[in-house]
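Quick one: the structure is below, and I'll ask about it shortly.
For this depiction, one protein chain was excluded, whereas all remaining protein chains were kept in their positions.
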């Protein structure tokens, strides 16, 4: 397979399709945050509206709008 | 989606809007700091005035002005 | 051996062959995710459809479509 | 906000103002060091005079002059 | 010693000699994988055929073909 | 403060002054090594003669000459 047939960035494609929808993000260290995907950038920095973080054994705690640094993100999952 | 339609940096947009307001910052390792956003830069280094750090089971401890290195920041949340 | 005889990227070859098949991915920190390989890119970012994550002592939990950041991946194993 | 309106480095501004004063530095891994800020550089390497490190449950232990590598610094706080 | 007398990459030489042979790879975090070296690249990404991972107190578990990201590799040992 | 007034590298200045003297080095992970500073380079790689490492509850163990990779160094302290 030639190098040129590899897509430059598959990450941005799936994020573009998820704009305005709720996504679930798993961070390094295990923390999980979910919220409505407002924007993202080429560093995979993510802005979520109406974000919540998972609290062990207690459901979800409201965070409001959050900016998540891309390098701390392990998995992004549109829901 | 073409590469050119991806915003270069969504992080700076949300920070510009939060200047002068209280933001909550979660650091690598779990520590949480909050304070009034005084300035930031392209490395996402953050300066907070009237900063406080969360003390487990004891509320918040005053720190005054702090400089936080961007690479240690996981989540920034305007409040 | 001359530098020029080293393949630029063996990772993309094996991924190209696995497109549409189920792959098992081991992440930093030990978490294991499997799913059908939908796409990947030059950063080794991976998109899986019908993804599931391993739950210790409980089998697999459905995640749907997931985007996995390449730098968190340790081992990829076509099944 | 245009990219050009983002300051290049807010970190150096606050450090320039703190030269000669006591600063408190929190390192990765939780260790805390304080001392008089003698110099710093573009890597945020820091030199402190009359430095001390926090000893859990025992106050502060004298270190003398120390060079701290910038990449291990989480928070710098002028006091 | 002049800079020019340092070999550019000693890693690729030993890998070229081990192609088709069984190698043992120790990963960050302590996991050990072994298999027949099928290919490698300039990032030290490694593809093994007939790979197995060490299971504590239980010998080896078959993995089939695996792609190991180079940056997670600590030690490679031809056997 | 203009960018040009920031020293390029304050680390090398303090190391130049400490050549031939005993320095104490704290590594990532907490290990402490001391020895006579023989040389250093632009990566902050350090060579110590007559080096010793701290052994918990047992004083110091002799290491002889050691090369310490700069990126593992947290604090360097001339003594």
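Letters A, B, C, D, E and F mark the chains in the order given here, with residues in each chain numbered from 1 onward.
Simple rule for what comes next: a contact is a pair of C-beta atoms (placed from the backbone, for glycine too) under 8 Å apart; a residue touches a chain by one contact, two chains touch by 3 or more.
Note that the coordinates shown come from a computational prediction; the quantities given were computed from them, not determined experimentally.
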* Asked: Just one of F:21, F:39 or F:79 touches the chain that is missing; which is it?
  -> F:39
* In the full complex, which bits of chain F touch the chain not displayed? Write them out. => 8-9, 12-13, 16, 27-29, 31, 33, 39-43, 45-47, 51, 63-69, 71-72
* Write the list of chain E residues that the hidden chain touches. => 1, 3, 5-11, 13-15, 28-30, 44, 70-71, 73-79
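The rule is short, and it goes like this: only the chains that are shown with their structure count from here on.
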* Interchain centroid distance [CA atoms averaged], chain A/chain E, Å -> 32
* Structure fact -> Chain-centre distance (mean CA atoms) for chain A and chain B, in whole Å, is 18
* Junction residues of chain E, two or more chains touched -> none
